[in-house]
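Let's look at chain A:
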Amino acid sequence: MTAGPIIEVTGVHKSFGANTVLKDVSMQVAPGEVVVIIGPSGSGKSTLLRCLNGLERPERGEIRIEDRSLLDAGSSITEIRSRMGMVFQQFNLFPHLSVLRNITLAPVQVRKLEPANAEELALSLLGKVGLGEKAGQFPASLSGGQAQRVAIARALAMEPRIMLFDEPTSALDPEMVGEVLAVMKELAAEGMTMVIVTHEMGFAREVGHRVLFMEQGMIVEEGAPRQLFDEPRQERTKAFLSKVL
Partner candidate 1 sequence: MHFRFDIIVDYIPLLLKGAALTIGISALAIVLGSILGLAVSFGKMSSRWYLSWPTSGYIHFFRGTPLYVQILIVHFGLVPACIGHTDAIVAAITALALNSAAYTAEIYRAGIQSIDKGQTEAAQSLGMTSGQTMRFIILPQAVRRMIPAFGNEFVVLIKDSSLVALIAAPELMYWSNVMRGQYLRVWEPYLAAAFIYLILTYSLSKLLGWMEKKGVAG
Partner candidate 2 sequence: MGKRLSVLLAAGILIMTMAACGANKENGGNTASGGDKPSSNASEKVYKFATDAAYAPMEFMDKDKITGFDVDFLKAVMDEAGLKYSITNTGWDAMLTEVQSGKSYDAGLSSVSITPEREESYDYSVPYFESTNMIMVKEDSTVASAADLKDKKVAVQGSTTADTLMSGIMGNDNTDLKRFDSNAVAMLELDSGGVDAVVADIAIVREYMKNNPERKLKAIMDTASFGSEFYGILLPTGSELKAKLDPAIKTVLENGKYTEIYKKWFGEEPNIDNVLNAK
């Protein structure tokens, strides 16, 4: 590959009031790479992910997406975001729109697709996540696992270059976690660039190309899953893993 990193974070610092959440964080993601971020709650991993598409704005540092500065983007941030899908812990489907309209709204309004083409795309994505028959229903009638798969389809309808997942299975009943992870696994296999914040260690080990361990607003350790899970170098990583594994 000639291209450099698709995501490049340098020296990012973020605080909420007196509470510092990110301290001088730097990281890179290569195209096609699947990066999993783990760490205890409050470690700043979700904030870091939210910084990547501008939902949070760091006080210092630089974030470049596809070699464009996110923090200097101004109003063209919407364009950068439209090429980056995000899946939330709480799904955040639009309750007043049908499943189909949830998926077609942004492609029609932002990508300016013809409604008919957007619908065709939406139906094929719904098929892909195994929910082809739910197109006409409303979010309230879906189970958690189904809602999260619709949310993934919604993000994919923008044909993003990058997918961000913010604890996508944390709000799900245990029996529904598998169906969502299966969809994500398939995406990874297709070569999608993904940054995933999760507590699913098994999934991280199996699907991640690289795992970052964060604690107290800093990246403590990063490495290939096997190395990080089986032979962690840092004491803090060991302590965390011993609690969750």
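Behind the choice of candidates: all candidates are chains of the complex that A comes from, given by their letters.
Please note the rule applied: a residue touches a chain if its C-beta (ideal position, glycine included) is under 8 Å from a C-beta of that chain, and two chains touch if they have at least 3 such contacts; residues count from 1.
Here the structure is a predicted model, which is why all the values come from computation and not from measurement.
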Going by the contact definition at the top, pick out the neighbour of chain A in this complex from 1 or 2.
1
Touching residues of chain A toward candidate 1 in the complex: what are they?
53-55, 75, 78-79, 81-86, 88, 90, 92-97, 105-106, 109-110, 151, 154-155, 158, 164
